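All protein chains but one are shown in place.
The block that comes next holds chain A.
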Amino acid sequence: MDFLGTVINYILNLGAPVFVPIIMLLAGLIVRMKLRDGISAAITLGVAFVGMSMLIAFMVGAIGSAAQTMMERTGIELSIVDGGWTTMANVSWAWPYAFLMFPLQVGVNILMLVFKKTNTFNADLWNVWGKIFTAFIVVAVATPIVGGLIALILAFLIATLQIILELNSGDINQQRIEKLTGIPGVTCTHRMLFFSAIYYPFDLLLRKIPALNKPMDAATLRSKLGIFAENHVIGFLLGVTFGLIAGYDVPAILTLGVQAATALMLFPMISKLFMQALSPISEAISDYMNKRFAGRKLFVGLDWPFMGGASEIWFTVIVAIPFTLIWSVILPGNKILPFAGIINIALVVPAYILTKGNTLRMVILAIIGVPFFLFVGTQFAPIITDLGLATKAINIPTNQLISNSCIDAPIFTYAFSFIWQCLQGYFLPLFLAIYWCVGYFFYARELRKESLQNIVEQ
């Protein structure tokens, strides 16, 4: 163990911008990437890490000091900087065992297909980072309770559970998604859909209120709010708001506005370099799976954006922004200042499918959903910051915490990674795990009934 520990420490000390590209190059050669392409992809990945690290440090500098001044002036302590999901992806890929998640996901998927436990092939190899994310949270929570080795095993077990549930979620949601989007043969295997289980009991109540079930023209509403949906505009408005609350003078307010706009506009630009670097691996796996299961009708599991044509989603996302800010101030225990995660897709897409695109119910559910995201984001902050600093994936001042206000499937991830705390007499994660399981079970039953009905009607 000592020798292994030394090796792992040496690799970790190289820092994510160096060691992850090396691992990625090896993984690329295993899937028969050409050496030339492999080297190019590996360097691109290194650039993505360094670029994200620069950008996160820039954002923490601008937003972190505004948060500090806001606290001194108003007494509201929102000290955790919200790095959004791009920061989470960055930290996740830096986890030393990250790349093992590729063979695990593909292996579990093949087994489930062979044994006919699913009809979905998860082609979304970008969101492998979602499993990595859950796994490193499990390690951090479980290590002090059960020891390092068992914690690592538990991490891969929970990741496996997540892989299986994502496929199951793809299966049960497929028909409804096809109806909503009009795109045949695909489904969504993103774990953000798990949050429907939390919404489900609330939606059952909302369905009983006739006034909420009138159709609304989301397209028109959206076109009126259109400009607010662009990242740089949202960033500017947030920066100006923070500057005002912090009591800055006018030049400082406007400067913070432009800096915040810069951060939100550049995050996706840098973050797509990760995908660019990983695409040869993801294509090789996709091609292999298509050949392996040629002739069998499979649903292709994709990331959420193919549903992004729905105006209901964008309208609700924008409406949720002010409510997220209000919740962040009034929610007891919240420490996150919502920023880069505020365009919260994971809050809205589950509500979109659950309500079949009923805008009013989506808005109400989103308002109910926000505190769950803020609570989990606050709980995860020290773990995310520690891993980011240890792997050199982020470079921020000590004592500064970073997290995300739009963690996908927040309750599932929190409940199943903190559940070990019941050994120490803390039962909230266990309770939430039971809530999630019951919600998922009944929601799945509704979806299956609906699918059967569709088949009968056809």
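Following the convention adopted for this analysis, a residue touches a chain if its C-beta (ideal position, glycine included) is under 8 Å from a C-beta of that chain, and two chains touch if they have at least 3 such contacts; residues count from 1.
Simple rule for what comes next: contacts and distances are computed from a predicted model.
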Options "Putative zinc-finger domain-containing protein", "PTS galactitol transporter subunit IIB", "RNA polymerase subunit sigma-24" or "Binding-protein-dependent transport systems inner membrane component": UniProt name of the undisplayed chain: "PTS galactitol transporter subunit IIB"
For the chain not shown, which residue from A:282, A:395, A:421 or A:451 touches it across the whole complex? A:282
From A:261, A:345, A:364 or A:381, the answer for touching the chain not displayed is A:345
Can you tell me which of A:45, A:193 or A:302 touches the chain that was removed from the display? A:302
Which one, A:24, A:81, A:186 or A:383, makes contact with the chain that was left out? A:186
Name every residue on chain A in touch with the hidden partner chain. 86, 123, 126-127, 181-183, 185-186, 226, 229-231, 268-269, 271-272, 274-276, 279-280, 282-283, 286-287, 290, 300, 302-310, 314, 345
